[in-house]
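Note that one protein chain of the assembly has been removed; the remaining protein chains are unaltered in position.
To keep things simple, chains are lettered A and B as they appear, and every chain counts its residues starting from 1.
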Amino acid sequence: MKSIINYFKEIFWGLKSLVKGMAVTGHYITHPKEIITQQYPENKATLKMFERFRGEVVLLHDENNEHKCTGCTACEVACPNGSIEIIPKRVEVDGRKVKAIDQFVYHLQMCTMCGLCIPACPTDAIVMANTFEHAVFDRSKLTKILNKPGSKIMDGIK
Amino acid sequence: MEEIIHDQELESKEYFINMGPQHPSTHGVLRLVLSLDGEIIRKVEPHLGYIHRSIEKMCEHDSYQQIVHLTDRMDYLSCHINNEAVCLAVEQALEVEVPDRVKVIRTIIDELTRLSSHQLWWGVMGMDLGAITSFLYGFRDREMITDIFEETCGARLTMNYNIPGGLFFDIHPNFQKRTKDFITYFKKKLPEYDALLSDNVIFKQRMNGIGKLSKEDAISYGVTGPTGRASGFSCDVRKHHSYMAYDRVEFKEILDTEGDCFARYKCRIAEMWESMHIIEQLIDNIPEGDYKVPTKAVIKLPKGEWYQKVETARGEFGVYIISEGQRSPYRLKFRSPGFSNLSALDHMARGCKIADLVAIMSTLDLVIPDIDR
Partner (left out) sequence: MNWLYDFSILTQSIHESLSRNFVPGTVVLIEMILAGVAFMILFALLGLVLVYAERKVSAFFQQRLGPMRVGKWGTAQTLADVIKLLMKEPLMNKNADKFLFNLAPYIIMISAFMAMAALPFAKGLQALDFDVGLLYISAVSSLGVIGILLAGWSSDNKYSLIGALRSGAQIISYELSVGLSLLTIVVLTGSLQLSVIVESQADGWWIFRGHIPAVIAFIIFLIASTAETNRGPFDLAEAESELTAGFHTEYSGMKFAFFFLAEFANMFIVSALGATVFLGGWMPFHIGGWEAFNNIMDYIPPIVWFFGKVSFMIFMMMWFRWTFPRLRIDQLLTLEWKYLLPVNLMNILVMAFLVLMGWHF
């Protein structure tokens, strides 16, 4: 007799637990306001990344097309996977030759966005930008030259 | 496959099936060669190496700051805890005492990482058992934590927030508020997890008594984390070898004796409550101070050997460093929890059905890059 009662009890509790689960999903289908989908390309105008988000390395330029990079290669050393490559050149300032950058080459395809280069920079020349859509069809486009053409080092930065 | 068939004598009924490297429920590129008798599993043979990146070898020519970010790529669901293990080992070798503020922040983010890892595990677990809706609910709640991480650490998954001697930046001004909001929100949502899966009769039937692992076996296989604790193996590194701020908070080590899938499931759900409890104790009491102690630009460890273990979301994660006094370690070994946990899979899955194997793998909470490194 007891086993028969248990049999029906089992069916009852089983069905009850199923209904309990259905109540959870039922709640969400009746509350479409709680939908969490973000429609991505459409919401681009309002989408704001957090300021610390590490998207890619950029070399800061001011309005006179001047940057702060001295070409000391501290970032190149700090980078764990060789994403940064600095090609130096010698320029003549006040009659003596000094080291400066010819090209600040940044290999985005190798970068793991660890952010180690940023604190390594003694002159705060580079920062992490908030950009994120990095996909391209041609791999060579991922190798970027960060110093803008014709740019030169800011005065007083050594 | 062919070779395996030829080198072993088969019973007439048995046949082989390759589960993975591309299979929806191996969660990555794990390949399991199953030897089956109908639906019943006779043997499971995990084959590794599909995502081997030789991280340990790479560490041998990287500086200690650079090693930290490589550990993100192992167990990516508890990356902050992995980072911390390396940093702790280096700090131990350098005999640096980090400020209290760093200790508390690291602990809070550790627990947030554990929470987010368990949320993802819960969602994926439901999906493995066919309840796809739980996947979306798990990710919904996890999204709030990844937002907190993104705001403070700068990345959602591979955070790289630790450096030897402290933290990359100080916490964001919104960090405390967001974390508290999340805790209040998640306290309401966690009972929903129980209503959807834990109490469900089908779910219970799928879990109860499946994949039993006794305490002795758990110890001999080196199974740690919630998986080991569900078998009654008290192995919580946070309790037994306390690090960071864990000695000043009050929390329970979740232990169960059943050792089956449902016990492992319950352990993780209970751990989520405990993690929230830990965060609540610390979030209002972050001491003032520096967020790092200055270290040299080139860290050179003295000659010697150091081992540091921490409790990740999956179990005991250990870093063993041998230094010859150079800027890179002479040898660096990671003890990853996933590898040891996987080794018990064959023992647990024998005699189960294919569907049970999926459930057992889910409750082991495997992350394949952690196993292969």
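Keep this in mind: a residue touches a chain if its C-beta (ideal position, glycine included) is under 8 Å from a C-beta of that chain, and two chains touch if they have at least 3 such contacts.
Predicted, not measured: the structure shown is a model, and the values here were computed from it.
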| item | value |
| --- | --- |
| Partner chains on view for the chain not depicted | A, B |
| Selected residue (touches chain absent from view) among B:130, B:209, B:287 or B:325 | B:130 |
| Residue in contact with the excluded chain [from B:116, B:162 or B:200] | B:200 |
| Touch residues of chain B, complete complex, unshown partner | 15, 17, 23-25, 39, 126-133, 136-137, 140, 196-197, 200, 202-203, 205-206, 353-356, 358 |
| Interface with the undisplayed chain - residues on chain A | 11, 18, 21-22, 24-26, 28-29, 32, 34-37, 39 |
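Here is the rule we use: only the chains that are shown with their structure count from here on.
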| item | value |
| --- | --- |
| Whole-Å separation of chain centres (CA-atom averages), chain A against chain B | 24 |
| Chain B contact footprint on chain A (complex, rising order) | 13-14, 17-18, 20-21, 23-25, 36, 49-50, 52-54, 78, 80, 112-116, 119-120, 128 |
| In the complex, chain B residues that touch chain A | 62-63, 65-66, 69-70, 72-73, 133, 140, 143, 147, 150-155, 158, 160, 168-169, 172, 192, 195-197, 199-202, 204, 297 |
